[in-house]
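With one protein chain removed, the remaining protein chains of the complex are shown where they sit.
Chain naming follows the written order as A and B, and within any one chain the residues start at number 1.
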Amino acid sequence: MTHLPYILASYGLAALIALALSIGAALRLKQARMRLAVLERSSDRTTGATPSL
Amino acid sequence: MTRKTRRLWLVIACVACLGAAAALMLKAFSSDIVFFVTPSQVAASAPPADRTVRLGGMVVAGSVQREKRGETPIARFDVTDGQAAVTVRYEGILPDLFREGQSVVAVGTMQKGGFVASEVLAKHDETYMPKEVAEALKKSGKWDPRFGPPPSATSWNSMTVQDAKKGLASSGSAPLPASTGN
Partner (left out) sequence: MSATPTLVARAGTWFHRYANPGRFLRLGARLQPWLTWPALLLTLIGLGWGLFFSPADWQQGDSVRIMYVHVPAAMLASAGYAGLAVCAMLSLVWRHPLADLAAVEIGPVGACITALCLATGSLWGKPMWGTWWVWDARLTSVLVLFFLYLGHIALIRAFDDPQRGYRAAAILALAGAVDLPVIKFSVQWWNTLHQPDSITLTGAPTMSSSMLWPLALSTLGFSLGFAAIVLARTRAAVMESRIRSLLSSPRRRADAAPGEAA
C-alpha cells in the first residue's frame, strides 16, 4: 500500500505556500524600501534636512 | 480609572461574556457535536431503523468474517466499547487501516439483525511507532495489537529501529534491551 501521491502532494503544497508567501513578502519589502529611499532623498533635497533614518 | 483602564475592563468583560455564551451553547449541543455513538449507547436505546447513525468502537479480535458475493466483498464484524458489542455488516472495500483491534466508525442504520453500514472509516489512535519497534513489542509478547492499545509510551518511545532489529535478531522471545525503560 503506497500513499506516495498523498505525501508528495502535502509536501508540494507546503513548499508552494511557503514560497509564495516568502517571495511575496520579500518583493513587497524591496519595493517599499526603494520607493521610500527615493522619496526621502527628494524630500531632503527640497527641505535641505539630513535624513534621520 | 483612566480611559485605558476602563477600555481594558470593557474588553475583558466582553470576552468573558462571549466565552460563557459559547461554553453554554457547546454544552447544550454537546450530544449533537459527538461524531459517533458507542455500542453501549446503542444497546441501551437502539436508534430507529430509518435514522443514520455513526457507530464507533473497537473491532473485536476474531470476529471478522469476510465473504465475497460476486465482485463485492462483504465483511461482518463486532464493534465494542468494552461494555457492549454490536455486529456490523458492510458491503464494500474496507479502508487500509482496518484490522482486528482497530478503532472504526461505521456509518449506517440499526436494523433488527444488527448494524448495516454504508461506510466504514478507520480511526487510528495517537500512537506513532516505527514498524520495527511494533514488531519487537509483538515478538516479545508485550503487546498484541488485536487486544488493545500499546503499552505505556515511556517503555518504547526512546527505542530506535536499530534496538528493535537487534532485539528481533538476537532471539524471538528474549527481553528487549530498551524494554527496561528510560
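Keep in mind that, in the parts below, a residue touches a chain if its C-beta (ideal position, glycine included) is under 8 Å from a C-beta of that chain, and two chains touch if they have at least 3 such contacts.
The structure displayed is predicted, hence computed values, not measured ones.
Asks: In the full assembly, spell out which visible chains the left-out chain is touching.
Replies: Computed over the complete complex, the missing chain touches A, B.
Asks: In the full complex, which of B:8, B:28 or B:43 touches the chain missing from this view?
Replies: For the chain that is not drawn, the touching residue is B:8.
Asks: Residue-wise, where is chain A in contact with the chain that is not depicted?
Replies: 1-4, 6-7, 9-11, 13-14, 17-18, 20-22, 25-26, 28-29, 31-33, 35-36, 39-40, 42-44, 46-47, 49, 52-53
Asks: Pick out the residues on chain B that sit against the missing chain.
Replies: Interface with the chain not displayed, on the chain B side: 2, 4-5, 7-8, 11, 14-15, 18-19, 22, 26, 30, 33-38, 56, 95-97, 102, 105, 119-135, 145, 152-154, 156-161.
In this section, only the chains that are shown with their structure count from here on.
Asks: How big is the gap, in whole Å, between where the Cα atoms of chain A centre and where those of chain B centre?
Replies: Centres of chain A and chain B (C-alpha means) sit 44 Å apart.
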